[in-house]
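Of the protein chains in this complex, one is absent; all others appear in place.
Let's turn to subunit A:
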Amino acid sequence: MSYAYLFKYIIIGDTGVGKSCLLLQFTDKRFQPVHDLTIGVEFGARMITIDNKPIKLQIWDTAGQESFRSITRSYYRGAAGALLVYDITRRETFNHLASWLEDARQHANANMTIMLIGNKCDLAHRRAVSTEEGEQFAKEHGLIFMEASAKTAQNVEEAFIKTAATIYKKIQDGVFDVSNESYGIKVGYGGIPGPSGGRDGATAQSGGCCS
């Protein structure tokens, strides 16, 4: 399939907050509560459309466990977007956000668009973090914010697409030199080649690359 742009996303956050479930809901439109915990990283991909342009999202779902961090950090490199996820029913996953953010700022590129997601909002009766707290944190750190549920699919689609739209707008505004792949963007057919006129590699690869 050909695309105008390919964006690399990473999903980060504590173990068990529902990163893999969010990915599966987005790519396969289903909720599978019994799927295996993540070791290292797993991949997903989906096409979306923004401004009538086909955009491919290549999503890296990382392992949340603390001790794997030294390895998962190496996956941040060259991501255009990040979904930073916590679990609204577990306070500690919210408390850890600052350290995740620090990791992301350190190891990803500075222009990465970050979406904060309070997941499992279907479990409102067990809520341990209020919506306002989430909003407040996002505002303080310049993140986009949404509460979502991988189980009911509420806001899942929106979260991924809104992130992409933000990245797309940054391209339009000339924030990125899209010919530089370290921004996590590859240009395909019909994309803006970018200030430096694009690189042969990037355009030639369109469509053929990735599943």
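Keep this in mind: contacts are C-beta pairs under 8 Å (C-beta built on N, C-alpha and C of every residue); 3 or more make two chains touch, one makes a residue touch a chain; residues count from 1.
Following the convention adopted for this analysis, contacts and distances are computed from a predicted model.
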item	value
The complex's invisible chain, by UniProt name, from "TBC1 domain family member 15", "RING-type E3 ubiquitin transferase", "UBC core domain-containing protein" or "S-adenosyl-L-methionine-dependent methyltransferase"	"TBC1 domain family member 15"
Option touching the unshown chain, where A:65, A:109, A:131 or A:180 are the choices	A:65
Absent chain, residues of subunit A that touch it	8, 15-16, 33-37, 39-43, 63, 65-68, 70-71, 74-75, 77-78, 210-211
